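Can you read through this structure? Questions will come right after.
Part of the complex only, each chain left as placed.
Think of it as A and B in the order they're written, each chain with its own count starting at 1.
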Amino acid sequence: SAMGCKNCCSICLQCLFGYETNVMLVINNKGVGALFRLIQFMIIAYVAVYVCWIQRAYQDTDSVISSVSTKVKGNILTNTSIEGVHVWDVPEYVIPPQGEKSFFVLTNVIPTPGQTQSKCPEIPSEVTKCESDSDCIEGHTEVHGNGVQTGHCVQYSDTIKTCEVHAWCPLENDTIIPKPALLGAAEHFTVLIKNNIQYPKFNFRKRNLLHHINSTYLKNCTFDRKTDPHCPIFRLGHMVTEAGEDFSVMALKGGIIGILIDWNCDLEFPERFCIPKYSFSRLDNKNPENNVAPGYNFRFAKYYKNNKSIETRTLIKAFGIRFDVIVFGMAGKFNIVPTIVNLGAALACLSLVTAICDWVMLTCMKDLKCLWLNHFHVVPELLPGDCYL
Amino acid sequence: SAMGCKNCCSICLQCLFGYETNVMLVINNKGVGALFRLIQFMIIAYVAVYVCWIQRAYQDTDSVISSVSTKVKGNILTNTSIEGVHVWDVPEYVIPPQGEKSFFVLTNVIPTPGQTQSKCPEIPSEVTKCESDSDCIEGHTEVHGNGVQTGHCVQYSDTIKTCEVHAWCPLENDTIIPKPALLGAAEHFTVLIKNNIQYPKFNFRKRNLLHHINSTYLKNCTFDRKTDPHCPIFRLGHMVTEAGEDFSVMALKGGIIGILIDWNCDLEFPERFCIPKYSFSRLDNKNPENNVAPGYNFRFAKYYKNNKSIETRTLIKAFGIRFDVIVFGMAGKFNIVPTIVNLGAALACLSLVTAICDWVMLTCMKDLKCLWLNHFHVVPELLPGDCYL
C-alpha cells in the first residue's frame, strides 16, 4: 500500500540520517575525575610534545641520494738516502686520482725499485729458513710468502739460508717502517669536498657550497667548527684531530677516517635551514687486542721496460689514510598518512583512559559502583548483593 | 555449600561469556544525521582511496640492493700538433677501467709530457712573481702552487721572474683549455649498463636485461625513451641531452651526470610489471655564482724510465664526465602489521565523528540536547534549567 511504502521510505531515511551516539554517564567524583583528567592530559601532552614536536611523526620521510667529488691540494718535499730529493704532488700521493667519495692519501712508503721476474731467496722467517733442499717443496706457496718455491735452499746472507722462490726479485723487506712517516707533512694538505644531495620524494636538491658563501671566501677558507662551519675545504690534520687521533702516529701505519655529512632536514622550514653538519671519526680499530693487519696499507707497482725490453717494476707498499665521505640523512615533510596513523593511535589510547577509570571506580568506590551498576546493567544476577535497590 | 558453589561457577561463566556492548542512542535528526554520514563517508573514502590505493599503506617495504657493471664502447681519432695522429680506445679514456657503477669518460686533455724531478721557475701569478731571492722562501709551498720553493728567484721568460720550485718539471700550464674539447666526439660512445637488483625481504631478484628482449635486439639497440625504453645500451650524448645539457659545452670542463635507475615496484602485481625506469640529471652545479673548481677534472700520470734509468712521467690533466649509476627504489608487498596499524588508526578517527556530532548537537539543537540529557545523565545539577523534566 501507499501508506506502507511511505512508511518504508521514512524508515530508510531514518536509517540513513539516524545518527548514533554512545550513551554517556557523567560521574561526579573529584578523585576519579582528577585521575581521568590527569591521564587525559598526559596522553595529550605526549602526543603534542613527543610525537609531534620531537619525533615529528606527522611527517613522511625520504632518504638522501648524494653525489660527492673531492680534490686534494698540497706538495711535499722529501729527502731520503735512496731516492734523494723528491717532490710529491697530488697525482703521486692520492690514489685513485679521480677524486671520488673514498680517497686515499699516502703518508708512508716502503719502495722496492728494480724488481724483475726471477729467482731469489725468501725473506727469513720461521717457515722459510732451511738447511738443505729437502726443507723446500717445489711449487709450494707460503701463505705469508712472496712467491712460489723452486725447491732449492740458498744463501740469504752469510749466515742464513732460506728457500728460493720464483718471484718479483729483489723481494720487498717491510720489517722496518720509516719513522717518522715519510709524508707526515700531509697533515697540511687540504681537500675540497663538493657534495650535491637530493630527496627525490620531495623534489629537493641542495649542495654543500651554500648560497650565502661567495667565491672569494671559498678560495681562502678552511673548515673550523667555530669560525668557518660551512667552508667545504678541510685540512687533513684538522679532520684527524677532530676524530680524536694524532696525525703523526696515524701516518705511520695508516687508517680509515670517516667524513660524515649529516643532511637531516625538516622541510617544513625554509630551504636555508637545511644545512649539512660535518663530523669525523676513525672507522678502523686502532689498538684492539685481537687485530690482524692493523692500520691501512696496500701494495701497488709502476711497470717499466728496460733497454732489453725486460719488464721491471717499482713495488710500493703504501701506508696512508683512507678518507670515506659518508653522506646520510632523512628529510621529513607533512603527510596525511603518518598524521592520521599517529592521531588515531593516540585517540585509541585515550579510550583506554575511560577503561582505567572504570576499573578504579569499580574496585575502589562502593557508592559510585552501585549507582553505575543499578542504573544501567540489565543482569541483576551479576550485581553484588550490597547494590540491590 | 553446594548451592553457593554452583552460584559462584555460574557467575564466573557469566563473567567469561557475558558480552559487553556500548548502549547506543539513535537520534533522528536530518541535519546532524547528514553531517554524521558525510564525515563518515569522507574518512572511509580517504582510507580506501588515499591510504590503500595511492600510498599503499597496507604494504611492508624493503629497499633495493643492487649490483652494477658498465662497459663503454667507441674509438676516437685526434690529430694535434703535439701528439700527431692518436687513436683513443676504451682502456685509455675510461678511468678506472673496471666498469664499476661510477665511471669517468675523458673528454678533454692537457698533457704535459717529459716531466722529471728537478727545479724550474713557477708559473707566473700574483704570488709567484718575484724581484729577487728575498721574495722567495726556501721550503715554502704555495696553496695553488706546483712545488716546494728553493728560495731562488729565476727567469720564467724574458720579462718575468718567478720563484724557483722543486717539482716535476716542466710544470703544467693549464691556463688554456683546448676548445673545442679534444675528445668531443665521445658523445657517440655507447655504454652497456648491467644492473642486477634484489629485495632480500621478499626474496625477489631481477635484472635490467628484461626477459622479453632477445640477444639480437640487444646487440643493435640504443636507449630511447619512446622507441627503445628497455634497451640497456645508452649513447653518452643522449644521456647528457636528456639531463638538459649540451655535450660539447660540458665536454670542455667536465661534470657529473647521474644515471638514475628507479626500481620502485608493487610486488602484489606479477614480476613482469616490475621494470626499471631510467632518468638522467646533472649532479654537479653548472654556473652558480659561488663556485670553486667548476666542472670535473683530475690529474694522473703515466710513469716511464728513460735510458739512464731516470723516472719521467707524462702528467695528464683530465677533464671529462663522470657518470654515476644511482640505483634506488622500494618494493612493497601486503603485510598484516601496517594494514592493522592503518585500519586501526582509521577506525579510531571514525570515533571522532561521534564526538564532533555530539558537540554540534549539544551546542546547536536545544530540543535534542534535552532529550539526550534527560534520559541518560544522572547528575541533575549539571542539567541546564530549561531541561528539567
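The rule we apply is simple: a contact is a pair of C-beta atoms (placed from the backbone, for glycine too) under 8 Å apart; a residue touches a chain by one contact, two chains touch by 3 or more.
Just so we're clear, the structure is a prediction, and the values are computed from it rather than from any experiment.
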With 2 identical chains placed here, how many copies of the sequence make up the full complex in this file?
3
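Heads up, the rule we're going with is that only the chains that are shown with their structure count from here on.
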In whole angstrom, how far does the Cα centroid of subunit A sit from the Cα centroid of subunit B?
17
In the complex, go through subunit A and note every residue touching subunit B.
13-14, 16-28, 65, 67, 69, 71, 73-77, 85-87, 89-92, 96-100, 188, 190, 192, 194, 196, 200, 207, 209, 211, 213-215, 218-219, 302, 304, 306-307, 312, 336-337, 340-345, 347-348, 351, 371, 375-376, 379, 381-382
Subunit A-touching residues of subunit B, taken from the complex the two chains share:
10-11, 14-15, 18, 22-30, 32-37, 46, 50-51, 55, 57, 95-96, 102, 104, 117, 139, 141, 143-148, 165-168, 256, 258, 260, 283-285, 288-293, 296, 298-301, 303-305, 307, 309, 315, 322, 324, 326, 328, 341-342, 344-349, 351-352, 354, 357-358, 361, 372, 375-379, 381-382
